[in-house]
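Pasting in a structure now, in structure tokens, and then I'll have a few things to ask.
A single protein chain has been removed from this complex, and every other one stays in its place.
The chains carry the letters A, B and C, assigned in the order they are written, with residues numbered from 1 in each.
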Amino acid sequence: MTTQDWLHSSADSLAALIPDGAMIAVPADYSGIAMELTRAMIRRGVRDLHVVGVPITGLQGEMLIGAGCVKTVETSGVTLGEYGSAGRFLDALRNGRIRIKDATCPAIHAALQAGQKDIPFIPLRGIIGSDLLANRPDWKVVDNPFAPSGTEDRIVLLPAIRPDVAVFHAPYADLDGNVFIGRRRELVTIAQAAKTTVVTVEEVREDLDLMASEETAAGALPALYVGGVAVAPRGAWPLNLWDEYKVDEAHLKYYSELARSAEGFQRYLGEFVHARKAAE
Amino acid sequence: MTTQDWLHSSADSLAALIPDGAMIAVPADYSGIAMELTRAMIRRGVRDLHVVGVPITGLQGEMLIGAGCVKTVETSGVTLGEYGSAGRFLDALRNGRIRIKDATCPAIHAALQAGQKDIPFIPLRGIIGSDLLANRPDWKVVDNPFAPSGTEDRIVLLPAIRPDVAVFHAPYADLDGNVFIGRRRELVTIAQAAKTTVVTVEEVREDLDLMASEETAAGALPALYVGGVAVAPRGAWPLNLWDEYKVDEAHLKYYSELARSAEGFQRYLGEFVHARKAAE
Amino acid sequence: MSSEFSRQELLIFTISKLLAGVRHVAVGASSPIPGAGALLARAQSPKRMFVTVLGSTRQNFMTNGGVELFDMAAQGRVDAFFLGGGQLDGQANINLIGAGGEYPQTAVRWPGAFGSAYLYYLVPRVILFREEHTRRVMVPKVDFVAAPGPRDDGVYRPGGPIGLLTNLCWFSFDKTARRFRLESVHPGRTVEEVRDNTGFDFECPDGVPETASPDPATLALVRSRIAREIGETYPRFVKQVFPEAA
Partner (left out) sequence: MSSEFSRQELLIFTISKLLAGVRHVAVGASSPIPGAGALLARAQSPKRMFVTVLGSTRQNFMTNGGVELFDMAAQGRVDAFFLGGGQLDGQANINLIGAGGEYPQTAVRWPGAFGSAYLYYLVPRVILFREEHTRRVMVPKVDFVAAPGPRDDGVYRPGGPIGLLTNLCWFSFDKTARRFRLESVHPGRTVEEVRDNTGFDFECPDGVPETASPDPATLALVRSRIAREIGETYPRFVKQVFPEAA
């Protein structure tokens, strides 16, 4: 066995792998969010991030925006779901402190798949006629060169997205640093499209080799793609991790209450981020 | 539970779902080949198939060609590996009885991924300068519209492949018709790109719901994509099924011996296909 | 409205009927009523029917990541889907982005376009669903077209809206005339009420019927099995609407 040079001692150590100005790709809130790592990024004071929500972002993007870590957000939605408005996102947008690249979910997915293949662009149906297109000068409309001659078939080309870092939280890694991602295959796409990937996990299973059987390998992200792993127990808190543990509803309501104002949000940071208050 | 209307009584019943002239997508020999179903297709006398090897084909394509079932083969290779030449393929090609669309592996994969997304085309690096391109008038070379202005960047566009039927063999299906495909995700791609999918399995596990856990769902092809399943014990014979059982080496050597001549191949068909001789 | 069933139960029942004959219906985020309607349609379908409830683990058979729903839609494997919006107009344009002011600094901002600017073109039976039926929502012209209604622009568009379901009524949508038509008004509601609360013009035939009410057997099914199934994803909804099932 090789040494576990991929294993970091804490989320704060992992956060150092995300430089200022980085483009980071993060999954939607239901797919495993590295919230402890997000708090570590805020503690470290990362700046000028380009956050790609895959295909949307929630509490994570909202908190990074509120803490002044974000320059650009590229997403098909920013939402806290049933827990209220994303107050800091709305405030930053209204006051022009962030740039937004509004997208539609399949465009985010397809552009990341283009990044995964390192092809410069990928075509996608739909979109033409939406005002999204008018606000996305990086999206081009061309005539489909494969349309039967004499027919016109306009189609959108999306440039590939190749993030600097993919960031998520997962239930476990195995002894070699392979990460269990189950059926959340958008995590494979962002890990491959990105230059590197940092992952927090509930635990490292020293007794497990995910590659040992067809059954377990099916849900594994190979270690090759992973630049760093840290153990962060309940690392998605206050969000859920898949079906492993539930959303902390009371906490999310408390957050959305505080996040209505800049002062409230600062208080929240003081209580739950800078204080390094443990989950629960 | 709904009725198992997807479950057919035999490979011969499944073979009726593959019409003459169909474009079928089949995996490479190592990924699970529906050989009993292939024999059933030959027994039923299917004609004018367009066989897409994903990304190559072996004994299956070779036998279908030898039996006169194939009009076009689109593949990055036809090979029996260490067991000798694909005699019937070589003979049919030399005598102009089949049309070949020579490809390169990633082009087959990418074109099927385009089929999976139902986008009309997908760009791919490489290929330019290869004589493959000169023989594939369906592949177009364009200027990358996203290249920095003043720079030239030619790139190949491949038209999507949308097969009529995806065909493979897998270890098991569950009670709902979800099929275990493990990490062989090209099977997901061909199943989605194709209009329908027919699968033979070693067994249907009446006690298993692959969707019941994140671990088992990760390796499952959802039943939605599957038009028909039949149980065919040792249905990949004489090929291996992943690590489940090994190649029948003696049989493959015997095959490649007989397949050197049209007469030998006819004798082989009489012994192992039309006679419905059981596997082993 | 009859006291025998709730507003939500009527909507769930109406949706289930709009899904008759569908093989696969998908339901997006934050959509408990469409989700329950889809599950009801499945429970009553004579043939095998597939339901995808986004956000659910059990009512979701997808295994290829977040892109699968969109790929399936392109493949022609999603027969029905639901879309809403902060604003909808008479040409069935929908706005999920924001209203007032200048984009992106709109006076009101909603979460975002999600999959609308794609699924609206590709899914053959898109049901527009928005409970609030007011002139604030049903506007003459949306401020931002997140996803356009059917147009004669040559764009590939095998899909589109079949109609709009609200707390007051069900409109069908004519893709050629590009116009809504009032098909039925919910029990206890009136055509005048619809007209007063709709900011766009629509076809209004004489004698608009009342929206059909759910029968007792269906109501029983909704309150037991369907409430249980949708409760996995929307426990708070079930607690509110089906307190006995929760």
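Simple rule for what comes next: a contact is a pair of C-beta atoms (placed from the backbone, for glycine too) under 8 Å apart; a residue touches a chain by one contact, two chains touch by 3 or more.
Source: prediction; values computed, not measured.
Across the whole complex, the hidden chain's contacts among the shown chains comprise A, B. When the full complex is taken into account, the listed residue touching the unshown chain is B:Ala107, out of B:Met35, B:Cys69 or B:Ala107. When the omitted chain is restored, the residue from B:Leu59, B:Ile127, B:Val165 or B:Leu269 that touches it is B:Ile127.
From the options A:Thr79, A:Ser130 or A:Gln192, the residue with contact to the chain not on display is A:Gln192. Summary of contacts with the chain left out: across B:Ile56, B:Cys69, B:Ile119 or B:Val179, the touching residue is B:Ile56. As for the chain not pictured, it touches subunit B at residues 27-28, 30-31, 54-56, 75-79, 81-82, 86, 90, 93-94, 96, 100, 102-107, 109-110, 113, 124-132, 135, 152-155, 183-189, 242-243.
By the touch criterion stated above, the residues of subunit A touching the omitted chain are 2-3, 5, 116-119, 178, 188, 192-193, 211, 214, 217-218, 220-225.
The rule we apply is simple: only the chains that are shown with their structure count from here on.
Greatest Cα centroid separation from subunit B: this falls to C. When C-beta pairs in contact are tallied for each pair of chains, A-C comes out on top. A comparison of C-alpha centroids places A closest to the centre of the full protein.
Centroids of subunit A and subunit C (each the mean of its C-alpha atoms) stand 29 Å apart.
Distance from the subunit A centre to the subunit B centre is 36 Å, each centre being the mean of its Cα atoms. Contacts with at least two other chains are made by residues 117-119, 214, 217-218, 220 of subunit B.
Residue positions 57, 62-64, 70, 74 of subunit C each touch two or more of the other chains.
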